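So, chain A:
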Amino acid sequence: MTLLDPTISPVALLAADTSSRELLDEFSKREIRRAVLTAVAVPGYQVPFASREMPVARGWGSGGLQITLALVGPEDTVKVIDQGEDAGVNAANLRRLIADTTGVDTTTVAGEATIVQTRHRVPEDALGDDQILVLQVPVPEPLRGVERDMTELRRMHAEGDYARMWVSLYEDLVRNGVITQTTGYPCLVGGRYVMATTPIPRWDIPKLHRSAHLSLFGAGREKRIYAVPPHTDVEPLTFDDVPFEVERTEGASCHRCGAGSPDSGVESFLVELPGTEGGRWVCSDTDWCNRRLSSGMVAR
Partner candidate 1 sequence: MTPALRVDGLGKIYGPGTTADVAGTGPGFNRVVSPTSGGIVAAWDVSFEVGPGEALGVIGESGSGKSTVMRCICGDEEPTTGSIRLASVDGGGTDLRTLSPARRRALRVDRLAVVYQDPAEGLDLRLSAGGNVAERLTAAGWRNFGRIRERASELMLRTDVPLDRMDDPVREFSGGMRQRVQLAKALANNPPVVLLDEPTTGLDASVAASVLDLIRDLLEELGVAAVVVSHDFAVIEMLTQRVVVMHHGRIVEAGLTDQLLEDPQHPYSQRLVGAARG
Partner candidate 2 sequence: MAEHRTVKLEVQGLHKSFVLHAVDGRRINALNGIDLAIHTGEHVALVGSSGAGKSTLLKSVYRTYLPDSGTVTLRLAAGAAVELTGLEDRELVALRVREIGYVSQFLRSEPRRSVRDTVARAGRRRGLDHDASLDAAAEILRRLGIGENLWRSYPSLLSGGEKQRVNLASGIICPPGLLLLDEPVSALDPANRESVLALIAELTSWGTTVLAVFHDLDAIERLADRVVLLSGGTVAESGHPTDVLRTLTNPLGAIA
């Protein structure tokens, strides 16, 4: 590499570099890619990496952004969603940042994207083996609820000692009658590591299980990257006799596309629009909902 060549003036290189609009230099990208490769090789294991400061604040997707920027190439098409929505302010901001600094194409259609960067949702349509899902992770440690000490946490993961996680589920059931974990449900990945599924809803977890696509999780603030490679088991922790429950609300259906109603034949993750007549429901995956509408699948 030229940077290591002592005959080239570092100052000249610095000057040359100012023309670049890229947020990460090649060395940084390479380090992130290495972490990603390690993560793919050890599914569910949290790989430490030297998270860079990004132009977005930590906690605002800096981890996902670094993965996307390290992987994206000129041929890629990127989709960015937040809460399932392409048009939200945060999604729009990240999309703009990625497009402006890399010149890559963007899309809102999940099927057209090679990289989907997301916060809190997995697109409703299954992704294919040529697609990468990049999830923004605020808290990568699934065991933090039962243990705060990082040294002990490392030991627990290293030894696969998840008894206390199971006990927390037991206590939950005893106290509350149901498992009350909402989003970010802990899952066992590849039968080895317990992983935090970011705060994606339980609804999305089956979409990670043995999926065709690669899922990459980036936690910028906590400096961790982890992965679910294609066709890997992602099993939500639950007792044999206590079924894992996803979010479903009796009688709810999307007021736009009708998903969730008995005659629609499909379901999606719905979010509530509080309203006067008891609230209405709408698909959280706006692109999926729009395509159902525009393709005439839904009678208006």
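Keep this in mind: a contact is a pair of C-beta atoms (placed from the backbone, for glycine too) under 8 Å apart; a residue touches a chain by one contact, two chains touch by 3 or more; residues count from 1.
The candidates came about this way: all candidates are chains of the complex that A comes from, given by their letters.
Small disclaimer: the values here were computed from a predicted structure and weren't measured.
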Pick the candidate that touches chain A in this complex from 1 or 2.
-> 1
Complex interface listing, chain A residues touching candidate 1 = 155, 158-159, 161-164, 166-167, 170-171, 173-175, 239-242
